[in-house]
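Left out: one protein chain. Kept in place: all the others.
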Amino acid sequence: MGMKSDIKLIDDNGLRIDGRLPNQLRPIKMKVGVLQRADGSAYIEWGGNRIMAAVYGPREAYPKHVQEPDKAIVRARYSMAAFSVDERKRPGPDRRSIELGKVISEALESVIFVEKYPRTSIDVYIEVLQADAGTRVAGITVAALALADAGIPMRDLIVGCAAGKVDGVVVLDLNKEEDNYGEADVPMAILPRTKEIALLQMDGDMTYEELKAAMDMTFEATQSIHKMQIEALKRKYMEVE
Amino acid sequence: MGMKSDIKLIDDNGLRIDGRLPNQLRPIKMKVGVLQRADGSAYIEWGGNRIMAAVYGPREAYPKHVQEPDKAIVRARYSMAAFSVDERKRPGPDRRSIELGKVISEALESVIFVEKYPRTSIDVYIEVLQADAGTRVAGITVAALALADAGIPMRDLIVGCAAGKVDGVVVLDLNKEEDNYGEADVPMAILPRTKEIALLQMDGDMTYEELKAAMDMTFEATQSIHKMQIEALKRKYMEVE
Amino acid sequence: MGMKSDIKLIDDNGLRIDGRLPNQLRPIKMKVGVLQRADGSAYIEWGGNRIMAAVYGPREAYPKHVQEPDKAIVRARYSMAAFSVDERKRPGPDRRSIELGKVISEALESVIFVEKYPRTSIDVYIEVLQADAGTRVAGITVAALALADAGIPMRDLIVGCAAGKVDGVVVLDLNKEEDNYGEADVPMAILPRTKEIALLQMDGDMTYEELKAAMDMTFEATQSIHKMQIEALKRKYMEVE
Amino acid sequence: MSNSKFTAGVISEMEKNYIHRLASKGTRIDGRKFDEIRPLKITKGYVERAEGSALVELGNTKVLVGIKIEPGAPFPDTPNSGILATNAELAPLASPTFEPGPPGEEAVELARVVDRGIREGHAIDLEKLVIEEGENVWVVFVDIHVLDYDGNLFDASGYGALAALANAMVPASKHELGDDFKLPVQHYPVPVTFGKIGDWMVADPNLDEESIASARLTVTTNEEGHINAMQKGLSGTFTYEEVQKVINMSMDIGRKVREIILGDSDGKED
Amino acid sequence: MSNSKFTAGVISEMEKNYIHRLASKGTRIDGRKFDEIRPLKITKGYVERAEGSALVELGNTKVLVGIKIEPGAPFPDTPNSGILATNAELAPLASPTFEPGPPGEEAVELARVVDRGIREGHAIDLEKLVIEEGENVWVVFVDIHVLDYDGNLFDASGYGALAALANAMVPASKHELGDDFKLPVQHYPVPVTFGKIGDWMVADPNLDEESIASARLTVTTNEEGHINAMQKGLSGTFTYEEVQKVINMSMDIGRKVREIILGDSDGKED
Partner (left out) sequence: MSNSKFTAGVISEMEKNYIHRLASKGTRIDGRKFDEIRPLKITKGYVERAEGSALVELGNTKVLVGIKIEPGAPFPDTPNSGILATNAELAPLASPTFEPGPPGEEAVELARVVDRGIREGHAIDLEKLVIEEGENVWVVFVDIHVLDYDGNLFDASGYGALAALANAMVPASKHELGDDFKLPVQHYPVPVTFGKIGDWMVADPNLDEESIASARLTVTTNEEGHINAMQKGLSGTFTYEEVQKVINMSMDIGRKVREIILGDSDGKED
């Protein structure tokens, strides 16, 4: 957030540098069941993001001392391929990946009936193959599909989306340039049925009113993303039948 | 030891750069019971040193393969805060910290009735918050208080102190400049009742007579430091009553 | 392989820079039983290579989860001393050592009656004290002696040797300069009795005919190296009697 | 992963029910109101040799923050800016559940949340920390050292960082780069954390409360009432209304805390 | 150590016998002939922002290879040469037996075998990658990302690396070093791997076959029919004649695979 720049992110017609309206999402494509070995898997293209998610479990948690006697543990691992970003990223987890893995794990756990599978782990691997801002919320969205594909019982199909502020305007779903040079970013994950908030982060500078506007925008967008999730699941399971 | 320098460490009146006599200690303050979570804790200011010690245990030793069937293991960890020294220290143990942890563990074990607590560990954490030479001996001194505060049965209240040689003169309790530019350093830990030596290291260049003088000086000083330990314990347990 | 250079590796008489004929081995010396603590040990000098091997086992494999219920696991560790090469090598395994440890483990396992010792490990430590090209094949050769010295039952005494191509000529047993500036290297490990191939790697550029010539040369050489192994074992066990 | 390292085995089912019952009656285990934080004491300059430092006592939680400032190369994409680097150590003396070793995910999250608060709130004017454009800038290391853990490290650490920065000097003379000068601190973004217990939101949860909270929300606001950072944690959820309520309460509490941080206490613990 | 990470618990004794019986009748569990590889599909340019990339599907095995190219200092002993650096990640999403963490010996062997094939086969003309002699050269990073593991990673990764290199551009303009240009690829050394099942050699073993193979041999040959690299694996052995047979079959298969790699497919998966 907030690197100084002369780039004009909103033009005189109120359009963004990729031609979108403030409350417009980037193009999104989803596919369920893209890997053979995983218990569940899915793939998402969201703007320039390309992200794959795989789920293993419920399976006996290992090492044993991490087992919980009364529930499954949910372990999401967020990782970026070395070639996913402009400058090659050294392989292995950095501090950002570790934090994102933690908050994504907590968000996913909020929808899973973990008490059904004591002593097990549900491992969710989110691999960012190409990154274009908003990877954590796209990662949650695709992880939800992989969990459904793995047959994990959930109380809702969780959806991620972000809003933020660029050139003083509240906008939905920041792209890479907006993320780098904008003023604020608010990634969220929502339970579309109950509208509960399972992930919420924010950084930048926003008034209370701007923040509410951003959250409202995200709430609305998650409903349409949720529909795409349902469509993607139908495509997979109609093919199967 | 022994970096070349033009600094005069002993003036014409035989006084040291901080005005002390050769056999004079720096000011020392101790406080017992400074932390809530630890089973025992203490804090020491010794010259410019600020050191906190905490004790956990006896508790089941983990991982299991380190357990000893007939005694407790004593694990002291010596660590320096990143901001404790002039140039920021990278967090995490370096080789010096590892060695000091080992010799301090051995010294503390010499006074603890380890055979009373088979299969357990007694973990002693020594955190150097500000360093000013002599941290290992100050660390042992404050660790002894933390062990007492934790109620660990000991056959004596161990005391650490160092002597050395600067500008050809045998002196007690080196400060940072004396440590950097002096000719020898002899850190020791003593059992004040029996006068046994539980820790002894030395580096630099000393004749046999100089070394004996340094050891004599330290023996004498440990008796007065020991009195301060007793006072500190009294202050804590009088407040309690 | 294949660094550009003006060095002439084969002279006008067809001799190599160390005066050898194309199919001539460097001088080799072996000694069995050079260490006290190990269950078996051996030492080899092969050209400028100085390599020691030690065997521990069969012993209970640790950590437990690596145990195999129906056989021993064979774990060879290849490591180079920091001072074994021209430019000091940082201690600890690099990627090359890890790969060599893996292929050597597999080659050694091919001759050991692993099914006799379920749940155990047979640990083979190969320490390169001085390196001069061909360390992996010399390492296998000396490891075979250490295994025999440890009394591990084997169906053959495995032998390693390499051939390659330098200045367009197929040659046996490359030395350091030939390895650096030559065109191809083919390290192999052979079971001398059955002539089975237990290790085979190759890199460089060779025609099919050149490769066959190199393999033929190695097969022949391994027979004479095998005799030296037998002699070395005899020397040890005759001294004993 | 859940926050098991922080809270494992801390609290029994009975205590848990007790805390819930208290909450339903509008009170807390230590008698505080829902929007009341524990006694806060800040000792600036605790470690004299650091460029800045502060010992924070928030109830029984004790955190020491030290600042070191050294010259270094700027990042290639920000040649006109100093560097902020934040690190947190959950020293094993602070809790039986903290283990020696490299920072775990809890320490990483703590460091990153504190870092984001300072960075996104533009607490430091990093542009004033350039020595030579593109070549040499001041690097500000914020090291968080947790000494005693009784819950809510985010806030205690954030307060310590702000207080230590406010009291830090740039050691220019030591590096023969002119006179020492006060670190240019321009904003005071203050984090306030709430835990969700049942349907109640409690400010500055202590360890017992943290252990049974279903969700956690930290909101960092500055002296202009702007929001600079938020971080939700744990596997429970919030409603939109709950988030709004927490933001408003955080602003109120933040104002009071900012006064304490800016207070003139300066000296060592006695 | 054996290849237990790859195959642990994958196959039962009954299946094992079944595969052996099939082999004795000249066929395989998926109906292939001994010298027949699985369907191979290569999607070049799968990750547009990488300097080059290719998604390889070899049966159900799926590997993504991405190329990044950046300026860097040459090695002191090769001042006139660009640098090739190959890395492999066995991402845990690809198999229940792959674990998070630093690369194990399987990943290291995979990266090194692919690297040797490219390097010893002089696939890239590294001498054309010098920016300033002894000072600055192009570093070509080949990153292998395994996505779905159904056996024979060596070949899938090798094909992906070649295809990605063939489609890579050197990003000179981004670094103000002139116009972008095609990475100079001059040779196409193609690896082909055989597994030994009983006394039979089967090309491109799938996971079930890999689990019961006693030995494995990878032979890398180029368009001139030269051999550039070999790697034998597992604790079984080969006879001289078996090796010769494998080399010959590898050359034949390599020719066909090279055509597929050089094919003009270029674009994203649909």
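In this document, chain identifiers A, B, C, D and E correspond to the written order of the chains, with residue numbering beginning at 1 in each.
By our rule, a residue touches a chain if its C-beta (ideal position, glycine included) is under 8 Å from a C-beta of that chain, and two chains touch if they have at least 3 such contacts.
Everything numeric in this text was worked out from a predicted model, so none of it was measured.
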| item | value |
| --- | --- |
| Interface partners of the hidden chain - shown chains only, full complex considered | B, C |
| Of B:D18, B:E60 or B:D203, the residue in touch with the unshown chain | B:D203 |
| Sole residue of B:N49, B:S84 or B:S105 that reaches the chain not shown, by the stated touch rule | B:S105 |
| Given B:K8, B:R96, B:K116 or B:K234, the one touching the chain that is not displayed | B:R96 |
| Chain B, residues in touch with the chain not shown (by the definition above) | 1-4, 68, 73-75, 95-96, 98-99, 101-103, 105-107, 109-110, 186, 191, 195-208, 211-212, 215, 219 |
| Residue numbers in chain C that touch the chain omitted from display | 35-38, 41, 48, 50, 52-54, 56, 59, 77, 79, 81-88, 91-93, 123, 125, 127, 129-130 |
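Everything that follows uses one rule, which is that only the chains that are shown with their structure count from here on.
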Omitting chain A while every other chain stays put - resulting connected groups: B, D | C, E
| item | value |
| --- | --- |
| Interchain centroid distance [CA atoms averaged], chain B/chain C, Å | 51 |
| Cα-centroid distance, chain B relative to chain E, in whole angstrom | 58 |
| Chain contact topology (line, ring, star, complete or other) | line |
| Every chain pair in contact, whichever chains are involved | A-D, A-E, B-D, C-E |
